[in-house]
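Showing chain A:
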Amino acid sequence: GGQVRGAGGTPQPQTSGSGSPAGGQANDSTFVYAPNHDVVTDWDPATSYSNEIIALSNIYEGLTRYDSETHEAAPRLATEWTSAKDGKEWTFKLRQGVKFHSGATFDATAAKKAIERTIDKKGGAAYIWDPVDKIEAVDASTLKFTLKYAAPLDLVAASGYAAWMYDVDAVDADGKKTAGTGPYTIDTWQKGKETELTLKAFEDYWGGWKPAQYKKVAFRVTPEITTAWQLLQKGEVNFVERLNPQLFEQAQTTESVRTAESPSFQNLLVLFNTAAGPTEDVKVRQALQLAIDYDGLAAALEGAGQKASGLVPQGLVGHVSGMEPKQDLAKAQALLAEAGYGPDLKELKLSLTYGIGDEDQKLLVTLLSSTLSKLNVTLQAKPMNWSAQWDLGKKGGQDVFVMYWYPDYPDAYSWFLNVFKSADKPQFNLSYLKNAEIDAAIDKLPELTATDRMAAVEEYETLQQKIIQEQAAVAVPYVQKYQRALSSDVQGYKDNAAYPNVVFFYDLTRAS
Partner candidate 1 sequence: MTGHLIEARDLRVSYGGRVVADVPRLDVGAGECVAIVGESGSGKSTTLLSLLGLTQNAEISGQVRVCGVDVLTAAPRALRELRGARAALVMQSPHAALSPATRLGVLMRRALKLHGVKDVADTMARAMDAVLLDRELLRRYPHEVSGGQAQRFAIALAIALGAEVILADEPTSALDVTVQAEVVGVLRRLRAERGLALLLVSHDLALVSTIADRVLVMKDGAVVESGPAAEVLAEPSHPYTRELLEALP
Partner candidate 2 sequence: MLRYLARRLGQALLVVAGVVVLTFAVMRLVPGDPAVAFAGPKATPEQLAEARARFGLDDPLPAQLFTYVRDLMTGDWGVSLRTRQPVRDDLYLAFPASLELVGTALLIAVVLGIPLGVLAARYKTKFPDFGVRFGSMLAVSVPVFWLALALQTIFASNLGWFPIAGEYDSALDTTSPLTLWTNITVVDALITGNWPIFTSTLEHLVLPALVVAAYPTGVIAQMTRAALIEESGQDHARLERALGFGETSILTRFALRPALGPVLSLIALVFAYAIVNGFLVEAVFNWPGLGRYAAESIRSLDTPAIAGVTLLVALVYVLANLVVDILQGFVDPRARTR
Partner candidate 3 sequence: MTMPRAELRADRVTLGYGRRPVVHDVSIDITEGGVGLIGESGSGKTTLARAFLGLLSPISGNIWYGDQTLKKADMRKFRKDVQPVFQAEALDPRMRVGASIAEALPRAARSRVPDLLERVGLDPALAVRRPHELSGGQRQRVVIARALAVGPRLLILDEPTSALDVTVQARVLDLLVSLETERLLITHNLAVVERLCRTSHVLFAGRVVESGPTSDLLANPAHPYTRALRDAVPKLGGEPPEAKGRTEAVPAATGCAFRLRCPLAGPECEVAPEPRDVQGRQVACHRAEDVLT
């Protein structure tokens, strides 16, 4: 028998349930987002850990949301919070009158159940709740966390993954129902179709609805940048998450299109093997750091990347300004010579692995290998699929490992804990750095962040100097920059680096 594609067989009701719009012009158009790959793979808000963040962020809400301007957590389902006992106890006051899409009421018990379920599922980014020892629903509107060790729980609760509040009884992995409190719910979902997902307004959203807001959203999967750009020009889509620099430039001068640029929390790490091989010699590592053409790279990226300053991107606590690296070939050659390599000395052979199909990484490799060949250094660069690259990395199979890093919740701690804290079996510590002093400093970071901001900032700065300058374990060429393009009639768009590629559709209105 035939099943119906589209509006579930029932034509849309002529008048929507919320009654007539209160003044102003109703916005009956659909906001179309053009992502470059499939949107949803995992509908479970507990375990979702992938591209679906661009949809789920509009369906689910957390207790807090990171504010990209103040660099702090801002109220969302929690209206206010306090921490006590050196950051080991946190109490959140919850917003009243919030309803789940399922009709159930959001309260402290529901929140507790949601977080506990997320922790139990152990999927995705559930580890962010690791510090939590106990959750208590003190009363309907008060939620209290007791921690095992100090942690900035307000930032954890702002995470884009594993921090959603949902009705645990209504979770549906098949993508037919949603269990969040957010402004949108699923309208249709057809995996594999061009318009994979459409969302519709949740009429009982606690924030209420204004006429100019978009009540419908569609995700139209468009893998080719050129195609996306042409669709945007024709007005068939409203938002393209990323264009290349040339198209972006063209977009800036195109009338029907607006552009937005903002730095992300994702930076490129060039990790040098500190444990074995020629890069065990710190001089070689420093020489490599100096050989990278940072300015050329940034120029070639034409705004898709921005020269990094230190390990922590701008916008996060812990960012240090004035740490921008510079190419210095003379010094690099001198350092190499000290290590016994160079144009008139021994040839240096280095192996490097990077992500296959990544244009920006490829650019880095292209530039670096041609520079190094002048220094009598041969770079054997292997593009690899992530799982293969990582497998090799875990075995210490290369001299240089190129990868991106980004935090799961907006906190610089992730770079230090995961990438530079020593480990017997390296997971992401792919520079294989083993330094007790650094380890000790890293361990102190959460508590400092939760209790003494100023001290934390200082500690972050010292650590970065140690890792980048003294140890030369890593070079950080650039932070990725988002270059968005959107229809010029869309108003209210603001990028939030803590939620990569997410558009909060509720905040948008259409100019008439």
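One rule holds in what follows: a residue touches a chain if its C-beta (ideal position, glycine included) is under 8 Å from a C-beta of that chain, and two chains touch if they have at least 3 such contacts; residues count from 1.
A quick word on the picks: all candidates are chains of the complex that A comes from, given by their letters.
Quantities reported herein were computed from a predicted structural model and do not represent experimental measurements.
Enquirer: In the complex, what candidate makes contact with chain A, out of 1, 2 or 3?
Expert: Looking at which candidate touches chain A, I get 2.
Enquirer: Using the touch definition from the top, list the residues of chain A that touch candidate 2 in their complex.
Expert: 2-9, 11-12, 30, 37-38, 41-42, 49-50, 122-125, 127, 188, 190-195, 218, 220-224, 226-227, 230-231, 233-234, 236, 357, 384-391, 408, 418, 425, 427-428
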